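What follows is an incomplete set of chains from the complex, kept in their original frame.
In order of appearance the chains are A and B, and numbering begins at 1 in each one.
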Amino acid sequence: MDLTTSVTGIVFKHPVMNASGILAASINGVRILAKTGVAGIVTKTLTLEPREGYLPPITIPLDYGLLNAVGLANPGIDAVNVLVEEIHRYGLPAIVSIGGRDPGEFQVLAEKALDAKPEALELNLSCPHTPGFGVDAAATDKALKHIALNVSSISSIPVWGKLGFSRRIVRESEILLSNGVDAVVLINTLPGMFIDVYVGKPVLTHGYGGLSGPAIHPVAVYSVYKVYEELGAEIIGVGGVVDWKTCVELLLAGAKAVQIGTGFYMVGYDIVHNILDGVKKYMEEKGFSRISDIIGYAHRK
Amino acid sequence: MKTILKHSIRYYSIKLLSNNKISSNLYLLMFKTLDKPVTEPKPPQFIMLWVPGYEAIPMSVAGFNGENNTLSILVKPVGPTTKYLASMSCGSYLGMYGFLGREYIPPGNKFLFIAGGSGLAPILYYLKYLGCTPHKCHVLFGCWRRGEIGDAPRLISKLGGKPYTACLGECDYQGTILDAYTRINLEGYDAVIVSGPPEMIKNMLDKVNNTVNHYFILEETIKCGIGLCGKCSLGKLDKLLCIDGPLFNYEDTVRVYS
């Protein structure tokens, strides 16, 4: 059975990698992730300067997912070399996620990241809870285009653009893809808030955060399906992958690979193996021999 | 690695029922969880305790009663959050999520617990959870001064453990907890569980008598508590305190401090 998948020309031994924000902010984190069997490692979003992020509580477990407002805690772009080096030590493709406050910052970040020789860049255009970054930096079509151009024009490696759900997700994807971005990563978390009714206040230190996990999975499937249908783009699906079925759903919808965040918490660090076992059984049951047979399969007439 | 079961970690609103100062720097707080916990904590699990207006901080479960949904913690005020916490009055509402970390229930019939300062917290829950008797569970509790020992021995006795104190004043052993440890004959113990500040554990490592299994309850800064942020990763050990710990065996602990 052939589980390899090629995304923007990068060959992954199977379609499952981590989502940005999960562990890969330090060498230790990379090591722990590598042991889980992921096919590639996406770094924590790196910013120009190191960031402490918000004070705890930065996560709230929900029955059907997670709320988080980590606040882009990261060691800063200067850590990119050690991170990429460590990822390469495990023979895995390294995807460096970068987050700037404006197109200029994105360009500087890209330059520094490229020096570390990763396999791809991922532009965080969608963190919903860190003022100045993410959705704020990419708030207008113009900014989106400008960031895409600034990075793609200097990048010798594939550039992935990560978007959150919005009613304009097809349009936003189109802007990225027509300005040099090679693939879109769909989707980031949705803004959400949890209030402790007895305390009578939002619990996250930042007030609101990003909703992830099973709760947003149908929205992720919708987003991937729609963008694939309208643009035929290369897509990396993310949002609520917790088992082989949720993984396969995104592949059928058109994703060439998937990323996992909350699943690592909800299921545990054996999630990658669990998923791959399930995917193989599924392919056997359905008579598929290559992962590429599945990708976009839900669109056939 | 252990699979964390879906839905087993939950957020709970809690209400402070009592707050007792048990020594010059230890407070025993008892909360009521306003919903019935879906799982029962097991030692040495911990919670992320949200102190509204301050931070969420990791606190070991020091006691739990599933029948009336009460949960106890033992707090040593060291900084703003713990100081405010120790000053809170009954009826206050707080939040928490848990139960976090991995349980470890040592097999055997006779245990030695070594606790320094607020490291006593998870040990108290061990005493309760294991159904201790003075024969089964010996507790060496150490602090710098007699005042820091306070009522702890009575608490330990009440939970079935046999207390033995070490401090620089009027204690069972007058000296540091480490010196007291080296004088204990470990024969007959099935396991030694050590819980205390990093310096204590670090200093103890090269005094360990490895004829008996030793386990160490470590501390590290916790941000998410659920294995995602990577903040609690442990030096050279490719593990996370919040999901692989807080208890580690001797070899792992040595790697952490190497």
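One rule holds in what follows: a residue touches a chain if its C-beta (ideal position, glycine included) is under 8 Å from a C-beta of that chain, and two chains touch if they have at least 3 such contacts.
These numbers were taken from a predicted model, which means no experiment stands behind them.
This structure file defines a complex whose chain copy numbers, by label, are A x2, B x2.
The rule is simple: only the chains that are shown with their structure count from here on.
Subunit A and subunit B, compared by their mean Cα positions, are separated by 37 Å. Put simply, subunit A touches subunit B in their complex at residues 21-26, 28-29, 31-32, 35, 44, 53, 55-63, 66, 68, 70, 73, 194, 196-199, 201, 203, 205, 242, 261-262, 264-270.
Considering their complex, residues 1-4, 6-7, 9-11, 13, 15, 34, 48, 50, 52, 55-57, 93-95, 97, 222-231, 233-235, 238-240, 243 of subunit B touch subunit A.
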